[in-house]
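Certain chains of the assembly are absent from this excerpt, and the rest are unmoved.
For reference, chains read A and B in written order, and residue numbers begin at 1 within each chain.
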Amino acid sequence: MKLAVVGARGRLGRLISLEAKNRGFDVIDIFRESLEVGHKCHVVIDASLPEGLSKSVAIARDSRAALLVLSTGHKNLEVLPNDLPVCVAPNASFGVFLLSKLCKVLGRFGGEIELIETHHTAKKDKPSGTALMLKEALGRDVNITSLRGGTVPGEHEIRFYGEFEEVRLIHRAEKRELFAVGALKLALILAKKPPGLYSTEDLFSSLLA
Amino acid sequence: MKLAVVGARGRLGRLISLEAKNRGFDVIDIFRESLEVGHKCHVVIDASLPEGLSKSVAIARDSRAALLVLSTGHKNLEVLPNDLPVCVAPNASFGVFLLSKLCKVLGRFGGEIELIETHHTAKKDKPSGTALMLKEALGRDVNITSLRGGTVPGEHEIRFYGEFEEVRLIHRAEKRELFAVGALKLALILAKKPPGLYSTEDLFSSLLA
């Protein structure tokens, strides 16, 4: 499968490009310039800064390729084509997707719920975007505690406190490569879909037996 | 609400009776004898040995009461009335119910899953009945590791191993009273149901908003 990575010199783009090559994808790294004439691809992964999105769209249109947008913060989502398979994925981790599915179940029941997230000291934003997303999946106004320390790649813990019992759901990232791996999984699924706008959940859910 | 506890001298029966009184239920402890004439109740909780079941059924029939059967190992379930609300609940913990709901979601996705259960040293059976029930909820042939130590009331942990990430679901019992508390919750819900045979899941699910 031929893959174009837009923003391939950014931190995430580099990881995706590297993982993709390791896994036998035919990868075209795209930095500033566009795809050369005649170079067609099956999937475009946008890992660029917000201003890169229109380039990703142009390449996808030109190749009639699926388009996976990873970067968050894009404001001009109206440029997304509706005649191609498109997915906007703020968090490409399969485990986080799983956790959010579980949170939807958990949140439908009564009880005290609390969320604790831990990340390395360099992470400035509190709470993490993933924590906010899980809170939304819970569908409740839960308290979020943010801890920062060491080099922790990312841990999210949801605690349900019952009467004389408790349930904890924990997601632990081992390293950032997981987002690259997840993006490639999403890209593979997206490439086989008919045109339309898909959520991470739509795509991962199609892994269901 | 008037509650008859059959097997009220057994370990679980005693806890149920005590908790129920603490919570303002009108409790009739039933040991060997039957309900006295004229004594009607709304719910019968069977916490007896297998041979006690027919007495519980007789009392429930006589009072037209709901019947909650907690003890496992009953062989003569054909005696259960079908014109009363009835529930057979091998594990009355709300948290374990929640965990089993989550396991059903988790089990539908690919990946490596493993189950670890820890109980006090006096617990002889391995794996625990709850672990087997969770395995069934996962719908997969997962490996179960059983640890025994100290006075641990009960811990069940499901691990999902992904690529560069993992998800853990943990249920922790604080003390055996939780099963009494759960039984009372089930009894309250069951008492309001129309006649029929209900599972723990049916009843707890009706707590859904």
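Convention: a residue touches a chain if its C-beta (ideal position, glycine included) is under 8 Å from a C-beta of that chain, and two chains touch if they have at least 3 such contacts.
Fair warning: this is a prediction, and the values are worked out from it, not measured in the lab.
Participant: All chains are the same sequence, and 2 are placed; what is the full number of copies?
Facilitator: 4
Assume only the chains that are shown with their structure count from here on.
Participant: Could you work out how far chain A has to rotate to sit on chain B, using CA atoms and steps of 5 degrees?
Facilitator: 180
Participant: Using the average of all C-alpha atoms in each chain as its centre, how far is it in Å between chain A and chain B?
Facilitator: 39
Participant: Show which residues of chain A lie in contact with chain B when the two form their complex.
Facilitator: 93-96, 98-99, 101-102, 105-106, 108-110, 160, 162-175, 177-178, 181, 204, 207-209
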